[in-house]
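Removed from the display is one protein chain of the complex; every other protein chain stays in position.
Moving on to chain A:
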Amino acid sequence: MKGLSGSRCCFYMGFLVGTLSLYFLRQVWFDMSMEPAVLGEGQDSSVAALSKERQASDSNIWRMEGATLINLNHPHHTGEDSHVADELYRKVRILCWVMTGPSNLQTKARHVKATWSRHCNVVVFMSSIDDPDFPTVGLGTGEGRDQLYWKTIRAFHYALEHHGNDADWFLKADDDTFVVVDNLRWVLSNHTPEEPLYFGKRFKPYAKQGYMSGGAGYVLSKEALRRFVEGFKTKVCTHTTSVEDLALGQCLEKMGVLAMDSRDTLQRETFHPFVPEHHLTGKFSKSFWYWSYCYYPIVEGPRCCSDLAVSFHYVDPELMYTLEYWTYHLRAYGYRYRYRPPLPQGLVERLAQTERPTVGTAGRGRTPAGITVGGDGDQSKAESGAKPLSDKGGKETLGKIPIDNNRTEVTQERHG
């Protein structure tokens, strides 16, 4: 009898202990799971977990071939129609190689990897040392400013040897350059890679036809790249100076490669050697070297830069992501851009074959689907803005895309 009541008492006590202890345990577990993983020793394991997650998501973006990253798919954004960009992606294949070094991988290069490089067809990060994890190619040079041209020479040789067939154009950029690769494709789309051409921010001194700024990024056609490599084989070109952009420009000039004008149809620059704020709002002092270097006249203020800008330089990590946000994400709903250049000629025919039926059927004999609203109380624009659509739309033969600045293709899609 005594034993029973004793054990019952123990049972109740046990019940109480069990309930209370599990209650407190749960609270502690709850608090820990709510806290962001930034405290002390918890950090190491969360960083490891994060890098695992990153590697997993990277495998959806790239296929690794040694130290080269082959893009699996052209990044798409929710709700957008990117068939023109996709066609350009197929037609204008770009290999992007990024000049970096072991000490810059985590501070600079990884932000390039996370942003604009995902829009290239092929990406290679060039360093002095092999790094299979990042991954980077080891060029077998040292690090430092005096090694820059050696790295450039070897990087281009590597690109032609390993990926001559994977791309038509070869872009060099720094790990603090931001490139809008889709706009680069637009600049290149009316040119053929079988011609010896090179594009970039053109500087005039020291070379008769000028040379392209290294920091702002420059692009060689396949033929230009072949001639560069040939130049070294035949010793027409050698390592002359560590000033890589000038040295490369002089070699290309010797090999008959043409320095091209990369400005847009309104003569606005596309490759930029500084950050947007500097070009848009800064005033370059008249004694600044930039004035005497630029091949084309410098324009300050909004006309400095094309809407279809290709590159900026001296871009820190925060600005990299900010530029990616501005370019690919943030927009003003329904805004009709002032600058609406025509489709490149080569693309017009290609797209006509793959065009969707909704485009070109605007004129169905009713008020156009899209509505135009003027800023600044421009109500009159609503009618006049809408009119051209019904006039021109009906005359369109299916499959032919008019190259006409007044057209707003946006609107037909409402009923598409």
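Brief remarks follow.
The criterion applied here is as follows: contacts are C-beta pairs under 8 Å (C-beta built on N, C-alpha and C of every residue); 3 or more make two chains touch, one makes a residue touch a chain; residues count from 1.
In this text, contacts and distances are computed from a predicted model.
A single chain of the complex does not appear, and UniProt lists its protein name as "C1GALT1-specific chaperone 1-like", one of "Origin recognition complex subunit 5", "C1GALT1-specific chaperone 1-like", "AP complex subunit sigma" or "BRCA1-associated ATM activator 1 isoform X5". For the chain left out of this panel, the touching residue among A:69, A:88 or A:257 is A:88.
Among A:94, A:212 or A:309, the one in contact with the hidden chain is A:309. Within the full complex, the residue among A:54, A:208, A:233 or A:254 touching the omitted chain is A:54. Within chain A, the residues in touch with the undisplayed chain are 3, 6-23, 26, 34, 36, 47, 50, 53-54, 57, 77, 79-88, 114-115, 119, 180-183, 185-186, 276-277, 280-281, 301-303, 305, 307-309, 317-319, 321-339, 366-367, 369-379, 381-382, 385, 408-416.
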